[in-house]
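Since the structure comes first, as structure tokens, the remarks are kept for the end.
Excluded from the complex is one protein chain; the other protein chains are retained at their positions.
So that you can tell them apart, the chains are marked A, B and C in the order they are listed, and the count of residues begins at 1 in each.
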Amino acid sequence: MTVRAAVMPGPGMPIEIRELADPELRPGSVLLDTLASEVCGTDVHLWRGRLAGVPYPIVPGHVSVGRVAETRGVHADALGAPLRLGDVVTFYDVHGTCGDCYHCLVASRPNRCPSRRVYGITYSADDGPLGGWSEAIHLLPGVRILRLPDGVDPDDVIGGGCGLFTGFAAVERAGIALGDTVLVQGTGPVGLAAAAFAALRGAGAVLAIGAPAARLDLARRLGADDTIDVVDTAPPERDAWVAERTGGRGVDVVIEATGSPDAIPEGLGHLRDGGTYVVAGHYTDAGDVAINPHAMVNRKHARILGQWGTEFRHVSRALALLGKHAERLPFRDVIGRRYPLEGAQTALEDVAALRVTKAVISP
Amino acid sequence: MTVRAAVMPGPGMPIEIRELADPELRPGSVLLDTLASEVCGTDVHLWRGRLAGVPYPIVPGHVSVGRVAETRGVHADALGAPLRLGDVVTFYDVHGTCGDCYHCLVASRPNRCPSRRVYGITYSADDGPLGGWSEAIHLLPGVRILRLPDGVDPDDVIGGGCGLFTGFAAVERAGIALGDTVLVQGTGPVGLAAAAFAALRGAGAVLAIGAPAARLDLARRLGADDTIDVVDTAPPERDAWVAERTGGRGVDVVIEATGSPDAIPEGLGHLRDGGTYVVAGHYTDAGDVAINPHAMVNRKHARILGQWGTEFRHVSRALALLGKHAERLPFRDVIGRRYPLEGAQTALEDVAALRVTKAVISP
Amino acid sequence: MTVRAAVMPGPGMPIEIRELADPELRPGSVLLDTLASEVCGTDVHLWRGRLAGVPYPIVPGHVSVGRVAETRGVHADALGAPLRLGDVVTFYDVHGTCGDCYHCLVASRPNRCPSRRVYGITYSADDGPLGGWSEAIHLLPGVRILRLPDGVDPDDVIGGGCGLFTGFAAVERAGIALGDTVLVQGTGPVGLAAAAFAALRGAGAVLAIGAPAARLDLARRLGADDTIDVVDTAPPERDAWVAERTGGRGVDVVIEATGSPDAIPEGLGHLRDGGTYVVAGHYTDAGDVAINPHAMVNRKHARILGQWGTEFRHVSRALALLGKHAERLPFRDVIGRRYPLEGAQTALEDVAALRVTKAVISP
Partner (left out) sequence: MTVRAAVMPGPGMPIEIRELADPELRPGSVLLDTLASEVCGTDVHLWRGRLAGVPYPIVPGHVSVGRVAETRGVHADALGAPLRLGDVVTFYDVHGTCGDCYHCLVASRPNRCPSRRVYGITYSADDGPLGGWSEAIHLLPGVRILRLPDGVDPDDVIGGGCGLFTGFAAVERAGIALGDTVLVQGTGPVGLAAAAFAALRGAGAVLAIGAPAARLDLARRLGADDTIDVVDTAPPERDAWVAERTGGRGVDVVIEATGSPDAIPEGLGHLRDGGTYVVAGHYTDAGDVAINPHAMVNRKHARILGQWGTEFRHVSRALALLGKHAERLPFRDVIGRRYPLEGAQTALEDVAALRVTKAVISP
């Protein structure tokens, strides 16, 4: 018995379909039949070799949904809900946080723990199907499994993808107050989720800057009150647009989800004095940018927060809210196209070229 | 009757001694005989015309100590302590916060209220002696007066100067936890106060980067555990110095008090993942600097906070702690030289040339 | 010219209709033609003499809506929106906060400032129509006026009443995290608003304990996911009801809005370890209650927060959200009955007897 998987042999090399050895389950393991796995910007970064320490060849795919096919003594999910064969689940791609290092023990920042492992990124294909671009996924003991809440369509999870959780984490970190005006820079998966959760958290207004028109439509459907196209406008027009909507003061909170260094000084310019700016879009190094410490930080009395990755509660709570507000959070509509395993290379190229917002592998 | 004062006629123009008309006290006014007033970096900025909207000619001097010479119905200081003729007091240079604007009412950020007035900066000499480089100072109704706590030498207040309060505010904003390792960048008045208050707040270690040797000595006497000379070392040496003292992790908190844009990326490099960076040294625009949003903010999960000006509690509490810890906080030693009113021009030039840490006008 | 008003002559004395002298407007004054004013539990407390220092006779009515009839040099509301004759406005009943005391200056707690005055409570009828049970209301200089946002029906403001703002403040103080399970104890005006704003802020579930059935219906329409009748159930049933909905752990946040001391130990029992409990319902002294410091506070690692009164931002932001979410926040439905000025006594008795949720005086 083997498992078919789309394997990324190395940076710049074409994706190949390989037959992996059937995984050897251990006590505490769960085997999933994959229903869908996302193709996200990180996968493009992986393919371009922009992340350090990746053990190529790898099976990409960090956020996935599958059906429980086999378990070794696991009867409940990470929140204690009963787990049975056939259940549709997702899982937290990060695991293995040590609980022993300075970040885990003293600084309460497990997202910076050096031991954390991530499905689809830090495992070699030689270790088995430890990524979602595969017919089956081996969930090692300790991986946190979450049964999809009632009413949650697997497509909403995959349409949101990892951006769903990063956007949730950015909104939580921003500490939005009831009635705050929130600006989201960027309308990719992270920005869309940030706009949706900012609205859900009781923002007074959610503004979004992004492109193209279809994504701005999505932003509005997910909760943005107003949007502006970043391609069709110059910075002064966007300044005026924000000023008009905030009595000239700037917004209370900005969430950056662009990955473009230039967005930082522009966004700090949109922020009111004493406001909060969350940098959530720079997962990889896209270069430096000039800022003015006097005008943008000190005099503005700004609070600027980096948001790195996610913690388990971001995932579990985002899923729960997806269940509660299914009608208001149609993340399935973010899905642009579905690809079989054999189409993984095309999917990657489509995402790289921004031809689809969210590409999905359906093995 | 007239009042002699050192007046700054305009940017770049020499300081002149003028006789100002005797101030007309109103109900709620207090008149001080000036004991001492500081010359700080802001005065140099004023002289170079770097602050916008200054109504030259002005009487500089925002932090001052004086003796109560006359009052119009004022019998208590801002904390309710009895106030009598002859009492030695200081006062909060900021007043006139409106209590009505968005910053005062909604955002709880009165330090960004557009109505705030500042002694020695936002008043014209035509309005009377509303700055400390003067034989007498007219405290308008509503100016918050503070009797010096028992045991506080006026020289400790002036030696600390406005940097004492800004340093206090920066330490408060940093939210230092018991046992945190704190790095202070800069050993001018703000940096020295930040080092002193960080130590007082229970930091596990206080490190300071600055110059020259005499200021590093002062930093250690005020509470720094270890210092390094920024002139004698290159950035990699300072990186190694910080790494050695933090198990390679970087410090929990950095307080920037340099006014140099280059300090920002260097300081973010010294910060541990998940740490806090306070920008307190960029009161004026010293230009842009390139930062890397990925490595310095996002991946580092950093918290970067601008600290603009002070609020009243910073002043009242810094003074109270000066009273409690007189022996541990010898700010009088920061005073480099005293000048009569006629020496104000020389004082300004000495501060501009960094020839003295803190110059004092003793009218 | 005179102004007709319903006056409360003293504790326990029947409400009388009096003709008050036409108010003498000052620079900064605004005169309103009253559209509606609420009758709330506090008015019952006033009538029973339960508040200290009330300068009877008074014109009750602290939250009111009116039409601008006359102004003395006032051209904008408290947020800077233009103000014209005929505009429909409400106003913040609290004013006169000194900005000078320990609470205002040092502790950032203006809601505990001893100088604050409150319309309908701390003014004598001899000072004019400074309460809403009157044909006209004299807004003194400095009273913060708010034009109703577009789409906000005056009935939604009055239906919410002061409970709308107290409920908002309680939700803000609770610091609810996205996805938290929130329990509201009490379904009077404060509890209904707390349930509505908790839902609006992204709670994962909002539970409410209250009575009678009609108010539980209202709670569900305003945002509660589930309710239980406090009259029809005994404490163990409610314990079981909460436990079932929280995996036996208890809720993340409880907001108490009952005014009943017994609710406190019951509510602390419903709270999860490490959760937050906000006491918002004890505006007057309803007696003592026994708690167990070990089990309810220490071992539970609880956070218990008193919420006293409101600040201006609670009022302005609650109104703005009422404008944004008009369809989800039908507070007009809380109104039980309208009374003319002559019916004020009846209104008071109806509220005291809990015969109406919210009684409204329409002069």
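The definition used in the following text is that contacts are C-beta pairs under 8 Å (C-beta built on N, C-alpha and C of every residue); 3 or more make two chains touch, one makes a residue touch a chain.
The structure displayed is predicted, hence computed values, not measured ones.
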Exercise. In the full assembly, spell out which visible chains the left-out chain is touching.
Key: A, B, C
Quiz item: So which of C:R26, C:R72, C:H301 or C:R355 would be touching the chain we can't see?
Solution: C:H301
Quiz item: Among B:G179, B:P235 or B:G287, which residue is in touch with the absent chain?
Solution: B:G179
Practice problem: May I ask which residue of B:R67, B:R221 or B:R317 touches the chain that does not appear here? | Solution: B:R317
Practice problem: Sort through A:N111, A:S316 or A:T357 and give me the one touching the missing partner chain. | Solution: A:S316
Quiz item: So which of C:S124, C:T233 or C:T284 would be touching the chain we can't see?
Solution: C:T284
Self-check item: Residue ranges of chain A at the interface with the undisplayed chain
Solution: 78-79, 97, 99-100, 102, 105-106, 108, 144, 312-313, 316-317
Self-check item: Positions on chain B contacted by the hidden chain, ascending
Solution: 79-80, 168, 171-172, 177-179, 197, 200-202, 204-205, 225, 247, 313, 316-318, 320-321, 324
Quiz item: Can you list where chain C touches the absent chain?
Solution: 102-103, 107-109, 111-112, 247, 249, 252, 261, 264, 272-274, 279-295, 297-308
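We adopt the following convention: only the chains that are shown with their structure count from here on.
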Practice problem: Could you put a whole-Å number on the gap between the CA centroids of chain A and chain B? | Solution: 43
Quiz item: What is the distance, in whole Å, between the centres of chain A and chain C, each centre taken as the mean of its C-alpha atoms?
Solution: 40
Quiz prompt | Junction residues of chain C, two or more chains touched | solution = 79, 313, 316-317
